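Take this structure, written in structure tokens, and hold onto it; I'll ask about it next.
With one protein chain held back, the other chains of the complex are shown just where they sit.
For reference, chains read A and B in written order, and residue numbers begin at 1 within each chain.
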Amino acid sequence: MQAKELKDGALERALNLFLGSEGNLVLGFEKGDDGVRHRIFKGGLDRFSLFNPFFDVNGALYLRRLFSKNARIMLMLRPCEIRAYTELAKLSQIEREGITAVSVDCFGAVSSRDGIADLPTDAEGLRTYFAEPERMRAPCRACRERRGVVGDGGIRIDRNGVLRAFAYTEKGETFLSLLEGEAEESLPEMLLSEGPRPEPFQTDMEAFAKDFSPCVMCKNCRDQCPVCYCVDCLFNGDEYLPKGDALLNKILRTGSAAMPQGKEMFHLIRMFHVSQTCVGCGSCEEACPHQIPLTKYFKGVSERLQAKFSYMSGRDFEETIPYLTFLEDELKDAED
Amino acid sequence: MKTGIFICHCGHNIKHTVDVGRVREYFSAFPHVALCRDYPFVCSEPGQDMIRESIEKQGLDRVVIASCTPSLHDDLFKDLLRKSRLNPFLLRRVGIREHCSWVGDDLERNTEKAIRLIRAGLYSAAHYVPLEEKQVEVTKSALVLGGGVSGLSAALFLSKMGLQVYLVEKEATLGGHVRSLRDIWPMKRDGEALIEEMEGELRARGTVEIFTSTTLSAFEGSFGNYRATLATPSGGRGVVAGGVIVAIGFTPFDARVKGELNYGRDERIMTTIDFERGAERLSLPDKPRVAILHCVGSRDEQVGRPYCSRICCINALRVGEAVKERYKDSYVECFYMDVRAHPRGGEEFFEETQEKGVLFTRGNIAEIVPGAKGLLLRGEDTLLGEVFEREFDLAVLSIGMGPATDARSLSSLLKITLDKDSFFLEAHVKLRPYDTAVKGIFIAGTCAGPKDTEEAISHGRASAVKLFGFLSPGYAMVDPFIAVVDGKRCSGCRMCERACVAKAIRYDEAKRIAQVEEAACMGCGLCNSTCPSSSIVLRGYVDRAIDDEIGALVEAI
Partner (left out) sequence: MDEKGAHSLEIIGFACSYCTFKASEMAGSLRMKYPDEVKLIQVPCSSRVDPAFVVKSIFEGADAVFVAGCHPGDCHFIKGNYFTRRKIAALKEMFDTFSMKDKLRLFWVSAAEARRFVEKVTNFCDEIKEAKNAGKRA
């Protein structure tokens, strides 16, 4: 693993060098008047922001179904976004070949809904601002991996506030070569460390039903989830929330007086489907019109289910998704 | 959609704990059910005719048959649909016998259960579509497991019919137990001679491979193309067989289990097998007193052998006759519960033996106590109602037959069932006594239940005839329950490809979707449950069909 100290403006110079080649793009953040948002840079950087303390969408969402082998894109995103990208690449939903994924240390974010426009965008400012955990959104508070250690490379801060670029793969080394200076021999301690493992999430059907009672099955959560990649989702049809003739048939058969509500099934089944790929970014919660605490459930369940197989979504491109493999001798206590 | 529901009474097997009339009433009012009938035996000729008529008259496009378990009579009912010009996969079988009437006692509750099960079948069948069966070539070869008399008999027949035969025997020599029999009743042949004759004939045939000191170590495939791995003394060997005959024989009852008889503790107490092998070397006094005990290790709940071993009464009579032949002044007494001399000529043999002076006392021997002057046998004469004690010079125990030691492991390897006594279970006691529930695997000889040498030879041949019948057309129809991809819905995530055990899925780079290699697909459905959008489905077991079954089982009646 190689690293280079980033002098003032060194990163921007390197990215501009990269963007100088025809067809090269950078997916990162731009600083606007009302906050920071995603931007794809072409030709050159303009109002580039390394950090984005506002969360509205998981950037990996923009890359889904990108199959062109001609793409030469550098990603400068938050760890949860790079992790989602890694999972999607494992599932052949993004062509990896031309993409270099760089994860940047993250101090947390506020919800785009909060209406806060004015936040620092430099490392020291953000560190100070988010020193009070209550200021960041719930999913960020629960996040275990804010370090830029995933993907092909990372941008990390040490205890003195010095930025460094890291290479984790060959592509990362290529990225590093765009930067001035020499690779360092020894490295100081980094500022951010791995977050503590949360208490295993525990709830019951009553609490679940209560929290989800405002749900109207708009499916925003599913639509915004970066790893919910199905081209035609199971819940698109009339199976779980029948309408029209399908509804009539079901009522005639079951004699039920209440309108069939598929929402609990929808959420529970989707929860299982994304259990091994959920990165806990909270895009779902961000998109919910009723602000249902989706992350609490989805991240809570996926932490438990990933822990069962010692798996962490998006940590390593080579790590096989747990449901696609097995050991002959395991899970003895699963049997009754 | 017009569905016909046919409810079988199975004589009184279903009728006695399921109110078939009420079930019929319930479904008669259902939408899309064109007719609902109940009948004593739907598998009988008139029963089948009734179904066929109903299909044709009513123009049915779905058939639900509620009867015995689905794996029974599968071909029979499928053929019935074919004859009625309906695709055989528009049939849904519902098991209301093995899964309802036979496992519950309460009429009302069983009736409700039957209604739910049939409803599940009805809703599920609504999703069935006509499917084309695949035709695959079968390998004209057979694997015969067991080189005893029934295995040899099967192997001979199959070889004569032109099949390549692989005969596998775990011991170093062929012949099993019959080899050590001296005088087989009633054919009056020497066991060794019989075996040598059969073995000689077999070895002379060019298309037979005989493996001794060999066992089966792995087994996979399906009818027509089973792949077996044999563990031979010179290493592993793979063979491909169209079908299998299981003829692994029996284990004689170990008389030491009945400690009170003191077998193994005194050489004057022996089994019929010991007698068979060592009769000439017996040294008995001039007027010996010989006791013969029937039913040792048979019809005995205490040792877990409640069944009759069929051969032991004749064996007892043979011992009695043999003793009388050698020692004219001997006192021979048989202790029996019943004398079951069942084969042809058996009753006459029983009478002859009595005429020769063998005595028969109805009673069980509770204990054999070896003493200096003789063996003391204590028992109860059940006809006289008296307890007795008598002294003998020799006691011969007519022991029963038990299942083969490898029965359990073989049943696991081949996926065939054992009955409660661990003998192999036939598919149907009357209609298919040689088949197992697995197509292409047959059972023969004593591993399927106690029988004598002649019966074992016939059984071997009968199973061979059946197997030959299956293989002779040269092809087999394979169920079309394989996976298929809906290209419009597939996301190309390749999860199914990675999970697939048979490696039957490949990724189309150009279209970015998964594709199934039909010939390799085993039809397990793992891909279907792995795919989050169910874009790859297992024909015959699609999500909707199973979802509707779930609903049908739980909805209020």
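Keep in mind that, in the parts below, a contact is a pair of C-beta atoms (placed from the backbone, for glycine too) under 8 Å apart; a residue touches a chain by one contact, two chains touch by 3 or more.
Given the structure is predicted, the values throughout are model-derived calculations rather than measurements.
For the chain that does not appear, the touching partners among the shown chains are A, B. Set against the missing chain, the residues B:L35, B:M161, B:V240 or B:A437 yield one that touches it, B:A437.
Within the full complex, the residue among B:M1, B:L76, B:A366 or B:L553 touching the omitted chain is B:L553. When the whole complex is considered, the residue among B:T3, B:S67 or B:N110 that touches the unshown chain is B:N110.
One chain of the complex is left out; on chain A, the residues touching it are 200-205, 208, 234, 254, 256, 264-265, 268-269, 271-272, 275, 300-301, 304-305, 308-309, 322-323, 326-328, 330-331, 334-336. Although one chain is not displayed, its contacts with chain B can still be listed: residues 69-71, 95, 97-100, 102-106, 109-110, 112-113, 116-117, 120, 220, 408, 411-412, 415-420, 422, 425, 437, 481, 499, 501-502, 522-526, 528-530, 534, 538, 541, 543, 546-547, 549-551, 553-557.
Everything that follows uses one rule, which is that only the chains that are shown with their structure count from here on.
The mean-CA centres of chain A and chain B are about 57 angstrom from one another, to the nearest whole unit.
Those residues of chain A that touch chain B in the complex are listed here as 67, 91-93, 229-234, 239, 252-255, 273, 320-321, 323-325. Every residue of chain B that touches chain A in the complex is listed here, in rising order: 31, 488-495, 498-499, 507, 512, 530, 532-535, 544, 547, 551, 555-556.
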